[in-house]
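Shown here: the complex without one of its protein chains, the others still in place.
Up next is chain A:
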Amino acid sequence: MANPGGGAVCNGNLHNHEKQSNGSQSGNCRRNGMTKEAQQNGKPHFYKPIVETFEEAPLYVMVFTYLGYALGTLFGHFRDFLRKWGIEKCNAAVEREEQKDFVPLYLDFENFFKRNIYMRIRDNWNRPICSAPGPRFDVMERVSDDYNWTFRFTGRIIKDVINMGSYNFLGSAGRYDESMRTVKDVLEAYGTGVASTRQEMGTLDKHKELEDLVAKFLNVEAAMVFGMGFATNSMNIPALVGKGCLILSDELNHTSLVLGARLSGATIRIFKHNNIENLEKLLREAVIYGQPRTHRAWKKILILVEGIYSMEGSIVHLPQIVALKNKYKAYLYIDEAHSIGAVGATGRGVVEFFGMDPRDVDVLMGTFTKSFGSSGGYIAGRKDLVDYLRVNSHSSVYATSMSPPISEQIIRSIKVLMGMDGTTQGLQRVQQLAKNTRYFRQRLREMGFIVYGNEESPVVPLLLYMPGKVAAFARHLLQRKIGVVVVGFPATPLAEARARFCVSAAHTREDLDTVLEALDELGDLLQLKYSRHRKSPRPELYNETSCELDD
């Protein structure tokens, strides 16, 4: 796969000189019945058609889901009653005798859901593993003797479980091998800790190297790295906006973005998920009517969106949002935690995915946990933005900087991704991920499951709805040696519990087929195939070539 799709790879940037397969140099090209405009000088200006679905479940499913929760609540009240009167033994930890007359630390009803519904199925989360989180890992077996109140480890290890839960998009995570030699060297030379902040004595030459490389990778002027992805949002948004500014935040934004917005002190308004009309309406109102009560103009307007939303699998409608932002002179902040490395022809995120210029986005933020097999976050953009953050970010003044071997791992991964190590391995992984994603999603749709999100997003949510099925799904799959992540309330709406698969470039076709087979059987057993758009159930008719990348 040295020359995929007719493009040439130079320095990790994909230059598509001739996109047309019929050889004409300009004008439109027709392929598969779709007309696309030709590229001029390597700058694509067509807008990718966005294919995403959020199918609604049939009514009986919603009825049964709510019924299930109602039953659980009823039993919960009954059991609370029994525990209060001492008929049933209470296994939860209790307050100290000496502090019994203090105001209670937790309100009973705040913990109701945790005590009575979460506790029954909590063996599906926090599963400890004891190997690297590669495409297959080892899960430690644990059992509970008292209905999930406490766990004990049997000592046995479930080996070679297929990992569909960890964020390992490009397969960068894994056991040590010779390619990680530089990480070992840096660890031996520098040690693990830094023990100082960026502004005091904590800026190492490794950090400078990393920041220059990140800026080069993203094709922007400058970048700054931080030790934790979550903290990158919660500590830098308050540095950018403050009182008198307006934040327009997507409905489904991650907790770190919400926390950063709240800590900044700015006014926050929420727009419906990916809904451009709603966003435009809010923008118009903001510019025309100004601040509430005083009607003074807003100082700045910042739009907070994510590249890929982790619970929905949807991709942000970037071109339309950039058009809006330019029209109303707002600023755009994108959190590419799940999309950097995972989408785009060379893995440079949603900006490349839509063929746009990184200068269209004011603040590019991302994390290194998912595609680079490390930890930490970055913010990139124009030089004056990054300089401002170097002086005013909470993290550069008060928080310890990134550990040296962690930085080296990111440097190594980016070099591989950009092709700077002399191989095309990085590009191959990006393309393998895209292939795996399309294959997996297409097969799931064919089987009749309801799958949310954009066709090209490697985060695949499969809807389960009912709380009982959530538990059964995860447990059955673990028995078949497949590790999946299931999510319910409060991370998702109450009635939309789901299983979330993370496709990885390291998964082979056989791995995916094993998983799909198990899902097929389990889907019939648990009656999960709710979709009303069933395609042909015969996999032999599946067309291999339609999985190739669109150019």
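Definition applied: a contact is a pair of C-beta atoms (placed from the backbone, for glycine too) under 8 Å apart; a residue touches a chain by one contact, two chains touch by 3 or more; residues count from 1.
In this section, contacts and distances are computed from a predicted model.
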item	value
Name under which UniProt lists the unshown chain, selected from "Glycosylphosphatidylinositol anchor attachment 1 protein isoform X1", "4'-phosphopantetheine phosphatase", "GATA amidotransferase" or "Serine palmitoyltransferase 1"	"Serine palmitoyltransferase 1"
Given A:Met62, A:Cys90 or A:Leu187, the one touching the chain that is not displayed	A:Leu187
Full-complex contact with the absent chain, from A:Thr346, A:Ser403 or A:Ser457	A:Ser403
Sole residue of A:Phe217, A:Phe372 or A:Tyr452 that reaches the chain not shown, by the stated touch rule	A:Phe372
Option touching the unshown chain, where A:Thr65, A:Asn163, A:Ser314 or A:Ser531 are the choices	A:Asn163
Hidden partner interface residues of chain A, rising order	93-96, 98-99, 101-107, 114, 118, 125-134, 137, 139-140, 163, 165-168, 172-176, 180, 183-184, 187-205, 208, 227-231, 234-235, 238, 240, 254-256, 259, 262-263, 284, 287-288, 297-301, 327-331, 362-363, 367-370, 372-375, 384-385, 387-392, 394-400, 403-406, 409, 483, 485
